[in-house]
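Every protein chain except one is present and positioned as in the full complex.
All chains are identified by letter, namely A, B and C, in their written order; residue positions are counted from 1 within each chain.
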Amino acid sequence: MASFLGTLFRITTFGESHGKAVGVVIDGCPPRFPLSIEDIQAELDRRRPGQSSLVSQRKESDTIHILSGMEDGLTLGTPILLMVNNEDARPKDYDEMAEKFRPSHADYAYVQKYGIRAASGGGRASARETVGRVAAGAVAKQLLRARYGVEVLAFVQSIASLSTPIDPNSVTQEMVESTPVRCPDSDMAQQMISLIEEARKNGDSLGGVIALCAKNVPAGWGEPVFDKLEADLAKAMLSLPACKGFESGSGFAGTLKTGSQHADEFRSDAEKHVTTLSNNSGGIQGGISNGMPILCRMAFKPTATVMTELRTVDVEYENTTIKGRGRHDPCVLPRAVPMVEAMAALVLIDHALRHEAQCGNC
Amino acid sequence: MASFLGTLFRITTFGESHGKAVGVVIDGCPPRFPLSIEDIQAELDRRRPGQSSLVSQRKESDTIHILSGMEDGLTLGTPILLMVNNEDARPKDYDEMAEKFRPSHADYAYVQKYGIRAASGGGRASARETVGRVAAGAVAKQLLRARYGVEVLAFVQSIASLSTPIDPNSVTQEMVESTPVRCPDSDMAQQMISLIEEARKNGDSLGGVIALCAKNVPAGWGEPVFDKLEADLAKAMLSLPACKGFESGSGFAGTLKTGSQHADEFRSDAEKHVTTLSNNSGGIQGGISNGMPILCRMAFKPTATVMTELRTVDVEYENTTIKGRGRHDPCVLPRAVPMVEAMAALVLIDHALRHEAQCGNC
Amino acid sequence: MASFLGTLFRITTFGESHGKAVGVVIDGCPPRFPLSIEDIQAELDRRRPGQSSLVSQRKESDTIHILSGMEDGLTLGTPILLMVNNEDARPKDYDEMAEKFRPSHADYAYVQKYGIRAASGGGRASARETVGRVAAGAVAKQLLRARYGVEVLAFVQSIASLSTPIDPNSVTQEMVESTPVRCPDSDMAQQMISLIEEARKNGDSLGGVIALCAKNVPAGWGEPVFDKLEADLAKAMLSLPACKGFESGSGFAGTLKTGSQHADEFRSDAEKHVTTLSNNSGGIQGGISNGMPILCRMAFKPTATVMTELRTVDVEYENTTIKGRGRHDPCVLPRAVPMVEAMAALVLIDHALRHEAQCGNC
Partner (left out) sequence: MASFLGTLFRITTFGESHGKAVGVVIDGCPPRFPLSIEDIQAELDRRRPGQSSLVSQRKESDTIHILSGMEDGLTLGTPILLMVNNEDARPKDYDEMAEKFRPSHADYAYVQKYGIRAASGGGRASARETVGRVAAGAVAKQLLRARYGVEVLAFVQSIASLSTPIDPNSVTQEMVESTPVRCPDSDMAQQMISLIEEARKNGDSLGGVIALCAKNVPAGWGEPVFDKLEADLAKAMLSLPACKGFESGSGFAGTLKTGSQHADEFRSDAEKHVTTLSNNSGGIQGGISNGMPILCRMAFKPTATVMTELRTVDVEYENTTIKGRGRHDPCVLPRAVPMVEAMAALVLIDHALRHEAQCGNC
């Protein structure tokens, strides 16, 4: 129950950080779709550790293997198993962690729940679990683009107190990928890189905010009550490691406006194409897309593993201290960008199929 | 697919704002539980319009009817149907809305999705849909209290720029209910009330932030991957009308801290009872409760209906203007407090049952 | 978890036999569909007790009430609540049953599960629970007919050892409805009626077999693994009260043939329209419809309530005896015909929507 997501385009991820493999099964993918393996690999490469000095130095090729669901480059409509082997697990780095609970990690909570945990590498609580999400998200992205022209784009908006005022609608993937920190504002990107490098040297870590923009989403996707489009996006984002906040459109800042200031007035052009003059709604009204760009922002806390000594308890619940070891990201945000895009794409393709099922033939 | 929530304690709501009735079916409620109808009614009374001058003046008794699932005051384990009749619908107030889309309302998006809408009263997009949620949430609250001692408490933390610095752990239900605005800080509450009254006189509306605290949640509830406890809370909250943001623990503000500042260090007392020295995690780590209070905050936008003239399009997609009519809340937050508590209780009882199912016998 | 069915066209039933009301919520119905209330009522009238001397004499008008999800005769795409009030409950008839477990009834099993039961009238285990199924099935039937030309027809094939050799493909609804026993073979129908009347006089009861034929189901509905079309039909049928067997196509008799005898050879006509020369597959191959009529048969056991004295235990688990009272069907099959059609229609419309969702745009 913990490990699947989606109603019609349904994924189940599997694998521990230091187990044999991690991956995903996709059930419900439309048939006869020419899936590009290269595009899946490209997304995994954006997520991969070791891609820059800003992230974990674990060495993983993250080569994708497709074990089922395709033939001659086309999807069969049957479950697609995407798998990546774990190549550079170093369990010895985790000997101390097997005896002590790392503060702000999932270790303690796992043991309270299950009475057992895969101590090495954080098990399923590791960011390595997101390999399956990103691989499945790459499939979703291809479907969204080919069928609907939908583009999903995320970028780093802030690191600690460094924040770019860039307009999400103006950002391109090239701008995002032009620096390893994945902030499309190149001046701000340099400052962010310096700040992260400094945090790493101090054995400390940083958090920040990622913005997401989904363009060309047709009006009508989403559901009006519990499965509101922004509710499902919120869930998908909060399910990512280290994510602690979500806002849609104007979000928390929108609470400072009055209703008349906040209203997104409608205008129609000569072709009766309707848009809104502002987009405080973030492209979603009543849980349903309104044809404007979908905009949301996610807060990621600073990485829990730091190289300073912290107070904690051991597995016998005796007080002790612990100091971080192992290879960790001083800041998860650069690698979280493709994760955020993947989660958004998974939510959107699921709602696209749901919409067609209920309303497609009317 | 739009209208149910939960895995084991599953609810389905039904009803349009100006239809015959609104309500909920609860499937999966444990049997032999002595359910208090009075407590369900009390929660509905907190949600009811007309309870103060701060909220909509629609006159509804919201008297609860239980049509199935109980006998002699005990739950049978079978579906519980809770229903409230609509008594004060005034469809004529909505004649203009049938012809025009209200800005920032769900009207336009509904029509793009379904090709039809219940124009009168906003249909399912009305806050009236939450009657079923609050009724079901009242059942969940009783179960949580009786079985686990869990208390779920929400309150208004800010209205527009007025914000109370009160510690959520110190707030009691009595403090919350002592003013109609449901802010436990009585000085701030008076200012908020004045501000809302002023907005109403101006035909305008206000938003704000609600904080939630759930106490005595045992460590171990939640799931480690997609159904993280905070992910399910985020979804539940964002599914409420007008909610545009969610944060767990330190949330967006936590992105300004470093990892060493943000760490919630563990300490054990003489009885080996473990707590954390801070609670930036908001009681949830790796998606699983850690025994500390669960803390989250939700942003609610200003009510979309305002009494000033706004630009919009009509149902033929011609440009026009519209001015709000009907009975509306100048600020939804006072009534959203019981809704937030209901959603939190529904998520928690579902995870309680899920936890027992998988881990209860180990 | 007990009380909902379907993935996209999802129903939840509620209500006890002697409670205030019984009914169903339909979630996921396509919008803008002109639903005929008369057709729903007509199906309920076929299911109703008291319609002939062959069935229970409980007096219920079973008048349908639609409380949500429709406006001006069209579906809104939102949940449709269909409800029927209970008018003729006679709890006193059940005084003895509150103290003793009726053999072959659900009484004992309910108490073992829940520790409580709605003794009067059998609670949810009563055939009265099927009111909601038949009402929802009537909606499904209308959708299937209007969108796909699919017709779902069931009839009584055998009562005890009386069995008609009629070809299911030749049966019409008029033939089925021409006698109260709902066997389209009029000679056999008369014999069946006599046999049921005799069983009733003896205070005994009879079982039998119902055949179902669904015509014009397009090839391609169903799923290839767990949700095979015949698997979902089997589940739906076995979920009906008193149903103890299901077979698809040649079923149990097919095990007596060899593979070469059993093969449904394909033939194509001048328009390249493909049919099979026989239909041992019952219109389903590999879990997916092949365009031939869907054929299946269901066994219904004799009604458990008989007016003779039987050995049983009381609620203290002491040995005792019990003799049936109350108003019961001497044979459930005539009323089970509309129930069987409803369940088939619910399964088919759900798979129609699922098929469109995954494969509709390819």
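Please note the rule applied: a contact is a pair of C-beta atoms (placed from the backbone, for glycine too) under 8 Å apart; a residue touches a chain by one contact, two chains touch by 3 or more.
What you see is a predicted model, and the numbers here were worked out from it, not measured in a lab.
Asker: For the chain that's not shown, point to the residue among C:18, C:128, C:182 or C:355 touching it.
Answerer: C:355
Asker: Using the touch definition from the top, which of C:37, C:74, C:98 or C:310 touches the missing chain?
Answerer: C:310
Asker: Given the contact definition stated above, which residue among C:43, C:62 or C:232 touches the chain not shown here?
Answerer: Checking each option in C:43, C:62 or C:232, the one touching the absent chain turns out to be C:232.
Asker: Touching the absent chain in the whole complex: find that residue among C:49, C:184, C:222 or C:293.
Answerer: C:222
Asker: For the chain that got dropped from the picture, name the residues of chain C it touches.
Answerer: 1-5, 7, 13, 101, 103-110, 112-115, 124-125, 129, 158, 160-161, 199, 204-209, 218-228, 230-239, 241, 244-252, 254-268, 272, 274, 276-277, 280-282, 284-291, 299-306, 308, 310-313, 316-319, 354-355, 358-359, 362
Asker: For chain B, enumerate the residues touching the unshown chain of the complex.
Answerer: Against the left-out chain, chain B lists 7-8, 28-33, 77-78, 147, 224, 353-354, 356-362.
Asker: Please output the residues of chain A touching the missing chain, sorted low to high.
Answerer: The missing chain touches chain A at positions 1-4, 8, 10, 12-16, 19-23, 25, 27-28, 31-32, 65, 67-69, 71, 74, 76-81, 83, 113-118, 123-124.
As a convention for this text, only the chains that are shown with their structure count from here on.
Asker: Suppose each chain is reduced to the average of its Cα coordinates; what separation in Å results between chain A and chain B?
Answerer: Centre separation, chain A to chain B: 26 Å.
Asker: Measure off the straight-line distance from the CA centroid of chain B to the CA centroid of chain C, and report it in whole Å.
Answerer: 39
Asker: Taking each chain's centre as its mean C-alpha position, how far apart are chain A and chain C in Å?
Answerer: 45
Asker: Out of chain A, which residues touch more than one other chain, so two or more?
Answerer: Chain A, residues with two or more chain partners: 7, 224, 354, 358-359, 362.
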